[in-house]
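Reviewing the structure listed below.
Missing here is one protein chain; the remaining ones are kept as they sit in the complex.
Coming up: chain A.
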């Protein structure tokens, strides 16, 4: 997981809310004590506003398209950042726009007849400062705390199960080790973006044979033992490799307790886990010797769901529709994966047909697109 700007800087920016459906012609509601909405008369050649300044807080506009072209209306902040917009206003239609502008300053309004170009722009002054919505901050802090409990519990299970796996390797019990391999990896795959935030641990625990390494750095970790167990047979140094894996996992555990995650990292982690599925698991690249990729697939999806669940109250606050879409798409992916259960685990990658992998790709694309929207909502 790459470093990201601190949440606070992003959270301080402005939230925009578009109210009303696409065919609404009703004027937007305004906050008590405020005058009615600012009337915007948008023709094909002009963009008239009934007021060009307003006190900070909730600004309501009512945009009437008097022209012949489909138009749009925008409110821009510094650097042309969009604060709020209404799309697709057909000729003769009136549409509302409500934007939260807690900070005073100079903004820009624009009508965009024909939907292209810079639009017909004019400055718009916001006076004073309003208290920004802060209730989100507590919800975000709760989300981070909840997710950190998840990573802690998963790491504990990872240490336990990796212990059983490495002991089996050291005993020379290949069948037991083979059975424990995908089980112990499950806990790793669920929290992999967190582990990846410690740059050096991930290559030691989960590096692949063909990864580029510094001179003198050995191929170690799960996949080295996977190759021993499935391809070459146990090697003289397999026991030593098992010990190294165990030490690296304990190292991870000691560091997970100290990591300070941001809500944005949670959101991006949820997306990255699905990217892992799309590029590593559906292709059968991850577990190329054991072909237990579907265990990892399931675990990545679990981890993504856990991060989204932690953020869910904030998502619901800011975009009521997205949460439902996420529920629906994750449920469809869960249902699809259930078809590939075999005993306590999953079918091997080598048993999948092209039709199976196509369905998996479709289901992961379906959930990946709304999950990718979460970060923007958290940072709005």
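Quick notes
The criterion applied here is as follows: a residue touches a chain if its C-beta (ideal position, glycine included) is under 8 Å from a C-beta of that chain, and two chains touch if they have at least 3 such contacts; residues count from 1.
The definition used in the following text is that contacts and distances are computed from a predicted model.
Considering only "NADH-quinone oxidoreductase subunit J", "Transport permease protein", "Cell division protein FtsX" or "Deferrochelatase", the record for the omitted chain gives "Deferrochelatase", by its UniProt protein name. For the options A:126, A:273, A:315 or A:375, the residue in contact with the chain missing from this view is A:375. In the complete complex, the hidden chain is touched by one of A:102, A:119 or A:182, namely A:119. Take chain A: the residues that touch the chain left off the picture are 4, 10, 22-23, 44-45, 70, 72, 74, 80-82, 85, 87-88, 90-91, 93, 108, 110, 112-123, 264, 267, 325, 328-329, 358, 361-362, 365-370, 372-373, 375-380.
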